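So that we are looking at the same thing, I have put the structure below in structure tokens.
Here the complex is missing one protein chain, while the rest keep their positions.
A, B and C are the chain letters, set down in written order, and residue numbers restart from 1 in every chain.
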């Protein structure tokens, strides 16, 4: 039993922090935020590819580094801390992981090396409108290998090369890989709460679609994909929450009111402790999730702990990042409400990360369903 | 428009406070708390009857004072503040109000004067076990005017003379008045979270039962009875919550830590403000409830505002009293956790008052159902 | 306790409603519905205010002699309710008429009052309040804007921040430091100033919400006459407290969508099993929001009753912003999360016209503006509950000697 990063993993994480400190300071994030034409920072994306991060968890035979998922979690934590404006989650946590878990050998060979090389951006196209998407409401259709329908919103859909699309075929939901650079695809960039990440409407009109995973199991496959992504996203959220606490603490130690630093007032002290407590709960759940995720990639039938561990990691991390980002604004007072101070980058990203792979409410329901089963057994 | 007690009502309330200050100090409450054989304080009950409070809202023709419901709310607020250990709620808010609203002339003539004279204690017997009681689960039965079944728990059931019992007759739920001093009734006093109020198991075996209100509408009648009681209970809760705030404030101003009164530390100051804020929200909702209750007694078909107003008053007051009673213990520190300090009298009573007429969760559901209807209309 | 109108209140309400119906129709016919933050919007607002003043519906509780309505606080509440239903309301005058002009009325000489009160009531001139500074924040009295006496004039230099509406205001009340050797609260003096003076520069602040509703205001050798002084030299803090007390009394409406709007959203939104409105967890939240909103509304009404009875209302109304700002943030976030991934959208496609997303970005400011949650709790603790103030290291110390970390 060992409940922390190993020394090697810590080294990797420290290096990642240094790297992002140089390549992804707030100015880079703001470069994407302030420019409506930009959905991500291309130089950073290339640099990250060169670091090998895109293929960190991809097997060496597919051009990756062949590291474990815990190493990928360490990278995710640092990306979250830096609010990195790149389609890393869509590409690595979702497309690469989905293909590794559910793709055919041919799909693996076609997609994974391209991801590792930084030449393939991915996205997940499930949503068709506000609220829950139920099997009966699913309107995207595949017939004869051709996809028709509208997906909105699709995170990173405006810059991705390959989409995983949930659509029905023969009246049953399935997952499909679609080349977004091919014919029959129209994309439109949309405005969002977090302009440092791209969001699009994808309209398919006879686009070529190739099935990913078994037929008819689309919703289960989406859940399996999100289970994995949830753990990695939790580390991004944790990294962001930690940075919010740091920023708030630094400000509270430098700002004077009534002749004392505001960090000396219990209202501020205890607020920072509340953030700290949530962050530690998130960290511990995330670590367990990382272990379960990694274990699931090492076993034939995955790890039975993953659904519960992923849900707990995601719930704790979503809660922590939301709380940290909003209370960090509060500690910064009026300054925190300005565009020029970085608090809102985290506030926006916390919303993006909570919304992108199922809201906390859905994960709570999933978690309790699992507990119900487990306890009944 | 006028959103406060009138001067006359304030005078009545001040007098009630003075009276209870003399007749119902904590020692009287503890007299019931510490004596397993006592379910209420009889001298206090008699004194309250002599004050005319039991018949405050009962018409003069039935031996009451014929005051309005707002006056009764003022008395309720003071009773709550004093944690009065008497079956006032069961008798006045429930039995008297129910008979006034739903009783026949004969029932009114038989019951109301006895209540006003302090000779009749009431109770409401609905629950048959833990959790919700649904029509299909209702097991108490009336056949040929004879009641059979078990009701547990019944607040004040161990000392009451008359019970309002929910039971089915001809397969449909109805309400019945039962003389608990008659044949076919067994009662057993039970242990409870708040020993300053009596709780019993009532076993009926062919007890004489007389219908109250129309046949087949038992569940609706219970709700109508609880709508009225909820407003009056909200004032008891408000009075208790206010007293908790006072006690906590007094303690915080007298207790020193690190050379300063603890009331000077923001952690304590802001906690007391949190109590204050909840109490004010509860007060404002209670006032609206008092008006709606009073209006409902003046109109033929009641006031349409009552269900929403009663629910809001009860939710706000339950929340305020729970919060005030538990945080008052916290402000008192170790002393607050002792038997000898009065905090736990309020902590216990806050639980009793939240549980006795439908938990806050049920009232929230009721409130939202009303809002749903109102907005749809 | 009577939540119904008395006969005379009912009559007032009928009259107001009838007037509003006609006036709003005439107003809309003339001005249409211009976009906020445009000159046309401002023109419409001024016209509406003038129309109200003519009919005695502007500043209802003020005496008729200064242009007010000569009415009661309850009448003011009634008119506010009806005006809300009529769908015509503008926010430009709230600070001036709620805070600045009352301060002018309390401290200015007769000529100044004559000059300013009536035009303000009629909406001809707009006022702003210049207190907050970068170094001040929650600690308003730590301000550094200097006013130095020069003959019969004062020369003012410094910077204010978070000034609502500075860019469209004609006049402002300005709190300055006139003595740096006195303890912090004792070296302040208040003036009224002309916002159009060339020595006054407004720069809008870019907020995290994207908008620019507030300003930085810079003073570079702004010269004002000593007759523009409000209150005595060194008494500025006492004058400011009157302004801030009026701020508490300025009854504010809700600042965004409330339970009603989110109920409608949930009714329309698909959940996993029927509409999202069916979810019990959401329903409990909805109940809590309703109860808190009603609680605040009736608490404001209680304040009005106290005023009507000639009593000084307590600062109960300070509980308003603590609750409403936090509730707005929670409600908006719940509404956005309820939409799932779609909740991220803020453009033309956004559900409910992106009202919840906008509130989500605005609520953090609401929790800070006009006193942070923490400062308001201190105020309630000390002024309502009578708890001791924080240990102060900045009392009885010359302002220039107070630690600032710089």
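Keep this in mind: a contact is a pair of C-beta atoms (placed from the backbone, for glycine too) under 8 Å apart; a residue touches a chain by one contact, two chains touch by 3 or more.
All values reported here derive from a predicted model rather than from experimental measurement.
Taking the complete complex into account, the chain left out of view touches A, B, C. Of the listed positions A:16, A:70, A:306 or A:324, the one in contact with the omitted chain in the full complex is A:70. If you put the hidden chain back, the residue from B:1, B:185 or B:329 that touches it is B:329. Looking at B:6, B:148, B:192 or B:223, the residue that reaches the missing chain in the full complex is B:192. In the full complex, chain B makes contact with the omitted chain through residues 126-127, 129-134, 137, 152-153, 155, 190-194, 199, 201, 254-262, 265, 267-268, 322, 326, 329-330, 333-334, 336-341, 343-344, 347, 351-352, 354-356, 358-362, 365.
Counting over the whole complex, chain A has residues 1-6, 70, 249, 252-253, 260-261, 263-264, 266, 268-270, 272-274, 276-277, 280-285, 287-288, 290-292, 294-295, 311-312, 315-316, 319, 361, 363-365, 367-368, 371-372, 375-376 touching the chain that is not drawn.
Contact between chain C and the unshown chain involves residues 279-284, 390-391, 393.
Please note the rule applied: only the chains that are shown with their structure count from here on.
Separating the centre of chain A from that of chain B, both taken as means of CA atoms, is a distance of 51 Å.
Each of residues 265, 267 in chain A touches at least two other chains. Listed for chain C are residues 374, 377-378, 390, each touching two or more other chains.
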